[in-house]
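Written below as structure tokens is the structure these notes are about.
A single protein chain has been removed from this complex, and every other one stays in its place.
The block that comes next holds subunit A.
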Amino acid sequence: MRPLTDEETKSFFDKLSKYIGENIKLLLERPDGSYCFRLHRDRIFYVREDLMKKAGNISRKNLLSMGTCFGKMTKTGKFHLQITALDFMAPYAKHKIWLKPSAEQQFVYGHHVMKSGLGRITENTSQYEGVVVYSMNDLPLGFGVAAKSTQDCRHADPMTLVAFHQADIGEYIRNEEALL
């Protein structure tokens, strides 16, 4: 377990700011205690400070997880967001997509979002922006990348992809062992 280096922080924030923009500040400066990001086993964890100090007593090999895992750093220094970060992404998301009930299952099974399944979309979402995917009754289901801007979505035919799937809550079942 160690703090992030500057490069890691940069690539991490770069990815994160695609989804929540300047709201990262709210993660760093919290009124309810000091929180920090820690790297352990190539994963970035978002931990309360005192919990992090307690976790420091556990040897590196035996420490499995602490706080919330936000995602993994690849060996080449890129950051991959994981579904476990959804709790912190959903409230701060800048761009959202709401799915029709019929398309929910498709998405939760790991498929991309098609125009036919699109319920609502945030205004002025540009192409390739990170979006958080919701069901129609405002339940966050996962996140993805907008394949079309809001403007393009209006004129797209029903079979075109609107958002690329990145992570969904179905992974808690499908991919349980990799989420730790």
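Everything that follows uses one rule, which is that a residue touches a chain if its C-beta (ideal position, glycine included) is under 8 Å from a C-beta of that chain, and two chains touch if they have at least 3 such contacts; residues count from 1.
Here, contacts and distances are computed from a predicted model.
Per the UniProt record, the chain missing from the shown structure is "Ribosome biogenesis regulatory protein", taken from the list "Small ribosomal subunit protein uS7m", "Ribosome biogenesis regulatory protein", "Prefoldin-domain-containing protein" or "Haloacid dehalogenase-like hydrolase domain-containing protein 2". When you scan A:Ser17, A:Ser135 or A:Asn175 for touch with the missing chain, the hit is A:Ser17. Considering the full assembly, A:Phe37 is the residue among A:Tyr19, A:Phe37, A:Phe88 or A:Phe107 that touches the omitted chain.
Of the candidate positions A:Glu29, A:Asp138 or A:Asp157, contact with the unshown chain belongs to A:Glu29.
Against the chain not shown here, subunit A presents residues 1-6, 9-10, 13-14, 17, 21-22, 24-25, 28-29, 34, 36-38, 49, 52-53, 56.
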